[in-house]
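Here the complex is missing a single protein chain, while all its other protein chains stay put.
Here is subunit A:
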Amino acid sequence: MAASPHTLSSRLLTGRVGGCVRYLERRAMQESPHTFVHLFRSVSKQWITFQHLTFLRRMYVTQLNRSLNQQVKRKPEPVASPFLEKTPLGQAKAEICEMRPLPPPSLPLSRKSGEKELLELESASIVEGSLDVETETKDEKHWKEMKLHLDDLPGILARLSKIKLTALVVSTTSAGFALAPGPFDWSCFLLTSLGTGLASCAANSINQFFEVPFDSNMNRTKNRPLVRGQISPLLAVTFATCCAVPGIALLTWGVNPLTGALGAFNIFLYTCCYTPLKRISIANTWVGAVVGAVPPVMGWTAATGSLDAGAFLLGGILYSWQFPHFNALSWGLREDYSRGGYCMMSVTHPALCRRVALRHCLALIALSAAAPALQVTTWAFPVVSLPINLYISYLGFRFYTDADRKSSRKLFFCSLWHLPLLLLLLLTCKRPPGAGGAAGEPRG
């Protein structure tokens, strides 16, 4: 769910630019008056520069009607495309996709006619045939053998388990553990972190296993391992099982049964409730917020062995944080959600989306004020956390009023640093032992 700020926008751009560049290059190769031998010089993609890209764009525009072996239908209203709310490259891509002339690989029904067309092409001149081959060679270069190389496996599994998100989840669990009253038990802490990490890996893998065709259609997620065929579904499920079982076992028997139960519940909630619910109802966001809130609670219960007010406070902070984070992120993905069939507030109830984000930004201020009242932190905490809470609330307010991409991005990126900072402040303002009663006995 959480994406790092750099990769979000860069992935969006790369996807569109990359696809556009490849197609434009192919067209450029066809139009060029090279000889038969020339055609088999492969063009290295590494030296594509911005100038090259601009040149190809111009070529595409001028040579739209002069393709050799493609029946290009003149788009009736090219005027419409500038009105798309995308970058110029995005517009070009939209046009390209509309006008794909070769037998669409999509429909098996048209395969026969497609084959006939291809055979007709072969009966044409050798130059055309070799151009066709050159096109296909280029295309075929993108075919990859579905063979698992063991040295790639760690990277693939890291992406499958959304390792960055897992790291964030583990850090919230650690924060929960550290904030709980009682002496800090290192072995318990490590077991909790490891168990939670494994549980999170399992949940994320199952999530990706369920969502392959949907992930393929969204820019943000189209480079996931299962989408790219780097790993088989069976292996993904096996990996998930091999993470979930030891993870929950570790939590149950290495820490305490309550934490284990919470871990198992969270895996279930994420994979069997949140993931399918994403396509059924906007309630998925609230369920997802609970999923995000459980890890710090697990950290607390691992340290204290019981569900106290402090645990719920921490859970509440994480719960509230999810809304500005996710609602802001989803604002820019409305098109993808709509096309892919995801039921998100940003699409179906935009006003609610912004209202809820603002509401929960303000809730963060209230929860921060409640922290000392519940003996979790000193009174310094609401004071020192007020600036960042006010800032995120301000951005939430701007998002609520402006409701544009700019404000949503600002809110999203703010949420990415707001949470770690808030957790850090919580830790630094933790109520020292002995000052006020400890909530429960720590259990190792």
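One rule holds for everything that comes next: a contact is a pair of C-beta atoms (placed from the backbone, for glycine too) under 8 Å apart; a residue touches a chain by one contact, two chains touch by 3 or more; residues count from 1.
Assume contacts and distances are computed from a predicted model.
Visitor: Using the UniProt record as the reference, specify the protein name of the hidden chain from among "Auxin-responsive protein", "Cytochrome c oxidase assembly factor 8 isoform X1", "Exosome component 7" or "Acyl carrier protein".
Guide: UniProt lists the chain that is not shown as "Cytochrome c oxidase assembly factor 8 isoform X1".
Visitor: Considering the whole complex, which of A:276, A:387 or A:420 touches the chain not shown?
Guide: A:276
Visitor: For the chain not shown, which residue from A:183, A:213 or A:434 touches it across the whole complex?
Guide: The single option touching the absent chain is A:213.
Visitor: Which subunit A residues would touch the chain omitted from the figure, given the whole complex?
Guide: 40, 77, 80, 82-85, 94, 96-98, 100, 103-108, 111-112, 114-115, 118-119, 122, 129-130, 133, 136-137, 139-148, 209-210, 212-213, 216-217, 222, 227-229, 232-235, 237, 276, 279-280, 334-335, 337-339, 341-343, 347-348, 350, 403-405
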